[in-house]
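Here the complex is missing a single protein chain, while all its other protein chains stay put.
Labels run A, B, C, D and E following the written order; every chain starts at residue 1.
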């Protein structure tokens, strides 16, 4: 079966800061990766451009171009923009339906999205609710959309900007050391949020320290390990405890 | 590195009902498995024998023999009895120390024990606390016990008898289909708790149904899948999200 | 005062699996029982019929007929179908209003509905939210609907399909032994979900075991006791602790 | 079967403020009531007497006499003092054992004790842990104490002084209107804590307001209803939902 | 910088019972206070007027006049009524937008609103969600509303009617002793809810007792201290721990 990762993010840059390592790993393994940006983050996450007096359309175009470059830097060729608006991103039946169609088209074996809480940004939980709702709808044989009913792919919530305030407890620590350089390059495709480059590099170091701290005696990890943290809303299914 | 599973259970039968599948799987893979029974369950889980008028020592001997047979049925040759007493099982510095020595001796790569809460049986959380405390102590280079300081092996809490009342949320569903027959045989080595044979068979079926429900499109699972549920008190460390 | 039970369920079969025992007990006591099915479960819970190539309208008619038979088997003559659609079932002002009218008409002394969480099926929490919201609206003298303002009847959440994943902790264990045969017959009126007949029979056995385990020294319970589990979102009001 | 209520409290006055209504109701029904005071509250809850320069033994005698009068005012003739010391009250094997013997002697059908958390007073959770632990031990046939193994009586946690800070959520609201006058008289037997007389009268009024607010359409409650709030650590077992 | 308090409440009377002390304190310090009533509480909290046969418009006018008098009694001259309807109060994009404009106009340094949960009244959580969502939107430079992007003012949730059932844990105890007389007068401007005058006076006494209990050795508090309780959804920012 083809491995296929689907990333559902609220704004154009979210997938880079929060899941860039997972995306680059999957791409490096030659797997399919699809990134869906529900909005461009044009109102809430483009302060610099607004201060420069750009128009809404110019800002959208700018964010789109940057996100495409970042996706390419991660090795993810398939990035889609639903242009649903941000601040606020609103949950609608139409967006549910668009997402169901994407689920049935790309048949994800892994889904990455925002966690269910974020008191600093209501768009993130809205994206989460839509990603989860569409995943369930896509499983129903009676839902009127092309393609086969979906199996139930595992879901991973990526880390929010203020994890402790968002009920985020790391349940999975992913080793992204071998692709961290690509992640850093992807971050650098987003000049409007330059203050986040070092912030998310530091975070990767910290998650790497924790990863080693929880890795047990088994792994020969390098001195400097980079990590990303995830939560699982559904149980892990496995044939081996490890 | 040698794979090594350490099971720390409060009473002589606990490892069978709750983790028999995981033990049989590890044994079937040719890995080391060590089962530690902190007590025989002589007071709290041997009602039948007490009704028959057996003495305390007779009951301990009986439970020991049954547990040894059950461990053998699962393929786990190394079973140890610390005879610390039950109802109540008391947490003591001496038991901590005995467990530290075992950790340093068997160098587990996986630890299985009771979850931290069980309002129906205080011995189970006591066993959990001791298993976790000893695991941390064994990591300290300054702790005076033979052997090397331990790495931090992953821990899995097995399922309590009344999961919802014990804060137990399945975070890992383990497919035990291929060894379920061994688990059933091990259960049948415990005639004093015959009423649990079907109870835990039904549970394995139910966890199997949930396993299939969460398995995504990837797995070609058999019609009748058996499962065991576990919680993780520490994050999973991985190189691949799945 | 007339005892009156109102059941608000998302799909046509939910009331059978989850609350069939409570319904049969109330009917057996000669009390009023009203079952409201917000949808037929036509898209999400009728996989067999879709595979047979039935049309949407055929499936709705089929589900309706089966649900009516099941209600009759439980002794509940009054079953209503609001045909609001499923997968997704959407919360609307119109549905709130329809439910307020039903509350004021049947004046429930007990309300049964889905719990507030279910990560596997968004229709269930939607039904819960509507049942609770309408219950509060019906209490307001200024709400424009026929009938008197409602008192605040106790609410019971029935058990979801995956209780531990839905934050479901049994707070009430209802002894349904004397009506279990009726519940089984009602389940057998739903051939499309035949795989659930034994699943929910096993669940009734398990909840019965727990019921006996929590029943104290007072009750002379039969060897095989069947149970159903419920949660209470509001405190119990009583004149005697027991 | 004889109804028997066992109250396990940390200090000599606790049973009055927190469970006086339940005790008076049971006594008024002619049932057995046993109050166990683990300590006299001599160090932590007798500030006035210390300021007057009384000795420790004088204070214990004073508290004992007052508690006996309060128990009598509630109709509970059987009150026992284990004199285990307070501030801190320490959990010991000996106290567990004394409590097991009491459980097996009085065979409670209802147990009342402190809740598991109280950040303002560590003696209260200690009393709770001992009451729960002894209840479980008393159920084990192999536990060496006179009498028969106990069934599992329901447990109710009474309300702590600062409920919201102690994780206390009212799950049961008990109507104590008909015995409130006795509860007030019992409170007035405790002159050292006179500031609490009105405080707990106000609390009874507030819990009474909530009781009416949750009582549904069924009850013809008086204008001024008094209540006490309780939590249940174990599920309610019942034959009727109400 | 000018201190400015913004109160967002669901119904016309809420700000009095729950935050009257905080409002009076701010007004007494000469600071700006703006009270926004999303509805008049015309359907859900005006039972008396409905029983008297008043029309909807009469009731709205009555509630408005009373609320204006209460605001004046607290010293808050600026009170606004958005007339969005109650029972239910519905969250809409238009209300979000109106609130964003108010945020940008009054530039609050403190925001007071309802907590996120209230199982007895869905309008309160709806008001909370809108107050929080608008606060975040007002911070986005790209949001199309007059004025400057907002800084992130601290938010305080005031106490709901049934705190323990609404997940309300007092995190801040505000000493309102010096303005309590004004709060009582403001309460007395609301004759339709006369039964709440004493209820909320008693609550102020109880919160005052807890305030003294948590005040440490520093404060010379008066014998009778009145208090109000609040929660913080965001962390406190400070230069001194105290």
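Here, a residue touches a chain if its C-beta (ideal position, glycine included) is under 8 Å from a C-beta of that chain, and two chains touch if they have at least 3 such contacts.
Computed from a predicted model, the values in this text were never measured in an experiment.
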In the full complex, displayed partners of the excluded chain: A, B, D, E
Pick out which of E:24, E:102, E:116 or E:173 touches the chain that's been left out of the picture. E:173
In the full complex, which of D:119, D:144 or D:191 touches the chain missing from this view? D:119
It is residues of subunit B that touch the chain not shown, namely 93, 96, 132-133, 136-137, 140-143, 149, 233-235
Footprint of the hidden chain on subunit E, which residues? 1, 5, 22, 25-26, 29, 107, 109-110, 112, 150-154, 156, 170-175, 210-211, 213-219, 229-230, 232, 234-242
Can you list where subunit D touches the absent chain? 42-44, 46-47, 50-51, 56, 59, 87-88, 90, 119-122, 165
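To be clear about the criterion, only the chains that are shown with their structure count from here on.
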The chain whose C-alpha centroid lies farthest from that of subunit E is chain B
Two or more partner chains touched - positions in subunit D: 170, 210, 213, 234-235
Who touches whom among the chains? A-B, A-C, A-E, B-C, B-D, C-D, C-E, D-E
